[in-house]
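Apart from one protein chain that is not included, each protein chain of the complex appears where it belongs.
For reference, chains read A, B, C and D in written order, and residue numbers begin at 1 within each chain.
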Amino acid sequence: MTNDIAPAAARPAAGNTPPEAVLTVRDLNVVYRTDPPVHAVKDVSLTLNRGEILGLAGESGCGKSTLAYAVNRLHEWPAEVTSGSVTFHDRDGGDLDLLALRDEELRRFRWAKLSMVFQGAMSALNPVISVRAQLEDVLTTHRPGMSRQERRERCAEVLRLVGVEPRRMHSFPHELSGGMRQRVMIAMALLLDPQVMIMDEPTTALDVLVQRGILREILRLRDRLGFAVVFITHDLPLLLELSDRIAVMLRGEIVEYDTAETIHRRPRHPYTRTLLDSFPSLTGDRGAFLRTGAAARSDAPGEEDAR
Amino acid sequence: MTTLEVRDLVKDFTLRSGLRRSRLRAVHRVGFTLVPGRTVALVGASGSGKSTVARMIARLEKPTSGAITAVDSAGRRVEDPRYRDHVQMVFQDPFASLNPFHSVEHHIARPLLLHGRSRGRDETRERVAQLLERVSLPAAAVMDRRPHELSGGQRQRVAIARALAPGAQVVVADEPVSMLDVSSRLGVLNLLARLQREDDLAVLYITHDLATARHFSDDILVMNRGRVVERGPADDVILGPRHPYTQLLAAAAPDPELRGRLGSAEPEPETASDRDHLTYDHFAGRWIDVDAEGTDAAAA
Amino acid sequence: MTSVIPPDRALEESPPGTGDGTAALPPTARRRGGRRALLPTWSPKLGIGLGLVVAIALFGLIGPLFTGDPDTIRNIGLTPPSGEHLLGTTQTGQDVLAQLVHATRGSLQIGLLVGVMATALSALFGIIGGYAGGFADEAFSLFSNVMLVIPGLPLVIVISGFVPADQRGSWTIAVVLAITGWAAAARVLRAQTLSLRGRDYVAAARVAGEKPWRVICVEILPNLLPLLASQFVFSVIAAILNEAGLSFLGLGASNSSTLGTMLYFAQNGFALQREAWWWFAPPGVVIAAFGCGLALINFSLDEIINPRLREAGRRRRAAAKAGRDTERVTRSTAA
Amino acid sequence: MTYFARKIGFYLVALWAALTLNFFIPRMMPGNPVDTLMAKLQQRGGTVDPAARKAYELLLGADRSESLFQQYVSYLGNVLRGDFGVSVSAYPARVSEVIGQSLPWTIVLVGMATLISFALGLLLGTVVGWRRGSWLDSVVPATTVLAAVPYFWLALVLAALLSSTLHWFPLLGGYDVALQLGWNREFISSAVYHGTLPALTIVISSVGGWLLGMRNMMVSTISEDYMLTARAKGLRNRRIMVRYAARNAALPSIAGFATSLGFVVSGSVVTEQVFSYPGVGTRLLQAVQNNDYALMQGIFLVITVAVLGANLLVDLLYGVIDPRTRTSH
Partner (left out) sequence: TADGGGSGAGGSTTLVAYTGQSGDYQINFNPYSPTMIDGPGSIYEPLFFYNVARKDEPKPRLGTEFSWNDKGTELTVTLRQGVKWTDGRPFTADDVVFTFDMVRDNPTMNSTGFTGKTTAVDDTHVKITFDKPSFSEGPQILGKFWIVPKHLWAKIGKPAEDVMKNPVGTGPFKLAEFKPQAFTLEANPDYYDGAPALKKIRYVALSGNQSGADALKAGQIDWQTGPVPDIKNVEKNYPGYRAITVPMNQAALFTCSNADLGCKGPQTDPAVRKAVYYAMDRTQLNALAFENTASEISPGFALPGRDKALVSDRLKDPVAPMQPQPGTARRLLEGAGWTKGSGGIYTKGGRQLALTVKVVAGWTDYITAVNTAAEQLKKAGIKLTVQQLSWNEWSDARGRGQYELLMDSLYQGPAPDPYYLYNYFFSSRTTAPVGRTANPNFARFKDPKVDEALAALAGIAMEDTAARQPYYDTIQTRIEESMPYIPMLTGGTTSEFNARKFTGWPTQDNLYAFPAVWGRPDNSQIYLNLKPAGE
């Protein structure tokens, strides 16, 4: 993995030091114990470097979320990790085998080292508790020593970071716009200064303009705070523009894993090409997609049935 | 061949919070013409009023003012009871637009029967099969299935077949692919394009995706806050946007070619400009003030 | 009879749209849909429930063909169960089994009548109001809310007192119970209809040119069937219990025989004080068993209405199975 | 604020509907209240002189020359002044007196029992829902079965078992009549002791419904996205259960609580009958049996107003506990 393609400005951790891994996933397998069982994640190996943005692309149902949840062990029955390992390399040295953590250790680990931002901010925020309470919840649990005043200040601080006025803290989720909610979620993810942030389709439900604003915010924060991001979406053009490296998933497997530039210019796997072709370029030539090309293949019924 | 003319369309919603009422103008003096064989794309960010226009055309919503007139091939105005023979709609969510309770056949047979396009069981079944074949679905296999047994793309095809069933010449497609898997999107769009070509349909394609709008339509209307802010041939609008809002929109669309753009400073959006209420018309090549000139001038 | 809370109340408060939209369902639920989705999944609970209900219904339906006249008075007085009188006799020597059979029939009849009428009323006010919207909706929903907060039984007591006694058969009581018992269901139905009304397929049907009544009957109603069924079942339970309560107070269908009137006579004949359990217990047990059967059926209906509940059920079964599997594995490795 | 205005408007309409219903229903009932008094007089021996009957008719009967509308207006006026007239079955006592004497008992017994049952149901429902899929779930159907048992039947059986046979609880009454009525320890403990069994039967037969409702809502709530967030946040399990799952899941139950009060009050009629408990339930029955229109109206109205009041309270409270209601709709 070379990182010389990515713009240097994107990562403070960059420079001349070799990339340092913060999360390693090895041969992870996740199975849904349903009838029949669904092998949702197959032998996935990934390395997330400190401060980088790793894009995870693939169409609906390919196992992106399952992978993300398994990393944080959020998967619930009937999902089960059957084999593989997930290792977290802490900033202060010391590796954590996430799959071996006991309940209490896992609980302490979550959010403090690795936080998550989910797709629908409306449903990811508890609708009946104020934003402040939901932010402070994290602090009271993970930083019991903090005083009330400190907690409040910290909450205000992260909100300011993501560009939300701190006085909106007292609002309830439904009183905020979709973009604001997503920002609040990101603020919440930043509370404990985590080293990794997993974002599962954080902008799909949003307006293109709002989406753009949030993506910029994420990049800005990453540059400032230096956390690594796993960014999950099916919007490949978006990933190409945003991320340093991209993993393309198909039916639970990672079929292509490379720098964004390489994937854009020289996609190797046919599926990656299909994906790229599914998104006509705004400024590119017309006609290449229309009525011919890759897309025409899925014209045949049944084939598009990925499931 | 039916032409649909939309003129000076206005829609106000009354918002009630408690006993207080307020008025929201969702659509403001929108006008355009859908002509056979051409696709018009309606683009804009969320809440700009696109769906409201579509719903008014489908007569699901009454316009506050303005006119929607369909004119048939003979140049006669289509009167009310027959309006739905000519104008149909495809909805955004293929899951929600098909009743989980009914079979595919039912969904297509009903409009056939309602619009007198077939009579008797056998004839109906045959026509349903024909329609399914037209949307590239294997009729025999699909006919007796229920929506949940089909994939998203297949469902959307059924929805298109349903729209075609009454013999509609004008089809309004409200974000027909935004709920679909990436791999089935182009399939459905291509199907629409093919049908449009074959039947000389007039299509209103609503989307927020500028890229597909550009590639799948002939003309583009850009909407913002209920107004059309820019109109013109697809490439002109996308490649040479004149209205600040369109520029903003175009800039927001992800483009791998412009990698690194995100990190750099971009012009801050949403600053009110003096052109906000004006429409740039690429056909006419000038700014138009609909409030002063009306949509007739613009729709020409 | 105090507070069987409609199990579907949970639904009415959930913001429209959460339980709907197949997109919200877990992927496994997607596999079931259409008419088959309206059928409950088979489970022991459903089995027992159906078994109980069918058994009791048959008991009430064909039982009367095999037992004698329940009113026949014999000089033997109160006798415990014996070969001749399987459930003994009452104070006046009437055969308890014969009475039970007829009373069961009477109670079922009332339950059914109320179920049908209350469901029809709630459908009328809930669905039509919800679909029509506007003033009709406001008025209907105000009306059902008022009916809901006005306490039922006192109203029933007062109304049933007003019905002339010679007409106070099961029909009247049923009407009274139905009138006072439809409101809660109507509210739930309205909420559900509101969410269905906004569904695209309803809009699509309108675009296709369907008439409003057809939209209601063909597009909306089928999707409300599980809910209606659950409410029907619930109102049957409630009706049987309420009728029994009314009868116990001496305000029931005095001129027809129901389980409630039977209990009333047992109570007045000092059945408990005389330890004549065979007179006092069976009617209560039949009501309880029937109610229990219906409640169990309702569990399965609940799972259709709220698929998340089904997930929980599945999870348990699978967990049990997994447990068994691991057990087997450990046993085999131990061997 | 308009949310509240709307709510209060609704309650005014409901109140008016109840008042009107209350006015008309007794007027459609058969029989004549004077007969009740005559029967009481006859029971003392002797036939009743027509003159005496006339006198009572005059005393009790409203002025029949008044039109129905006039009667309605004066009825509304009287009710607003808290004047429900004279109770026939307790003649010449005023209805307000009769109700005042009985109401506290019902409120305390039924109110406490319902609250206990509600709280218990919510608590158990939380636990069962949280551990959905465990063996606890199979207990749930059993509790709803209890709700399917005719309430009075259960009460009678329990009374026969626990009071008559085992002598654990007193059989009848609301307190030991040998004691001094008042706020002394002895009397209160006696009242509690007497109220235990009736309360127990109410709780037993109603807890299942709450439990089930809460459990189902818990199951639904647990699969909400914010629960996932809460877990990802590394919150403690108990905190997630209480603050995220139970708090949200309880909302529909709380909304349903006040509505259920109507059913509960109805249940009190039977409870009081079974346990000879002093309360409005028996009074209502007595009123119906004696054609005591005024008392009937009074009790019905008091119950309705109480239920409406409780609903209003919960509604207003609901705006606080569920912030969503405050702005939307």
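Everything that follows uses one rule, which is that contacts are C-beta pairs under 8 Å (C-beta built on N, C-alpha and C of every residue); 3 or more make two chains touch, one makes a residue touch a chain.
Predicted model only: the values in this text are computed from it and were never measured.
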Visible contact partners (per top-of-document touch definition) of the missing chain: C, D
Residue in contact with the excluded chain [from C:D71, C:E84 or C:E138]: C:D71
Which residue of D:G133, D:P150, D:P170 or D:G256 touches the chain not shown here: D:P170
Absent chain, residues of chain D that touch it: 29-32, 35-56, 59, 87, 89-93, 97-98, 101-102, 159, 163-164, 167, 170-178, 181, 190, 193-194, 272-276, 278, 282-283, 285-286, 288-291
Residues of chain C (touch criterion as defined above) contacting the omitted chain: 71-73, 75, 77, 91-93, 161, 164-166, 250-251, 254-255, 265, 267-270, 272-274
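Operating definition for what follows: only the chains that are shown with their structure count from here on.
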Shortest contact path, chain B to chain C, counted in steps: 1
Farthest chain (mean CA position) relative to chain A: D
Selected interface, A-D versus A-B, where C-beta contact pairs are more numerous: A-B
Chain with minimal offset from the mean of all protein Cα atoms: C
Approximate Å spacing (C-alpha centroids) for the pair chain A, chain B: 33
Cα-centroid distance, chain B relative to chain D, in whole angstrom: 56
Intercentroid distance (Cα basis), chain D paired with chain A, Å: 54
Junction residues of chain C - those touching two or more other chains: 315, 319
Where chain D touches two or more other chains, by residue: 133, 251, 324, 327
Residue numbers on chain D that touch chain C, as the complex places them: 10, 13-14, 17-18, 21, 25-26, 28-30, 114, 117, 132-134, 137, 141, 144-145, 147-154, 156-157, 160, 202, 205-206, 208-210, 212-213, 216-217, 219-220, 223, 251-253, 255-256, 258-267, 269-271, 273, 284-285, 288-289, 296, 299-300, 303-304, 307-308, 311, 324
Interfacial residue positions of chain B with respect to chain A in the complex: 45-47, 136-138, 142, 151, 153-154, 157, 181-187, 189-191, 193-194, 208, 210-212, 214-216, 235, 238-239, 248-263, 266, 269-270
Touching residues (chain side chain C, partner chain D) in the complex: 1-5, 7, 9-10, 12-15, 18-19, 26, 45, 142, 145-146, 148-159, 161-162, 164, 184, 237, 241, 244-245, 248-251, 260, 263, 267, 272, 280, 283-284, 287-288, 290-292, 294-296, 299, 302, 306, 308-309, 311-313, 315-316, 319
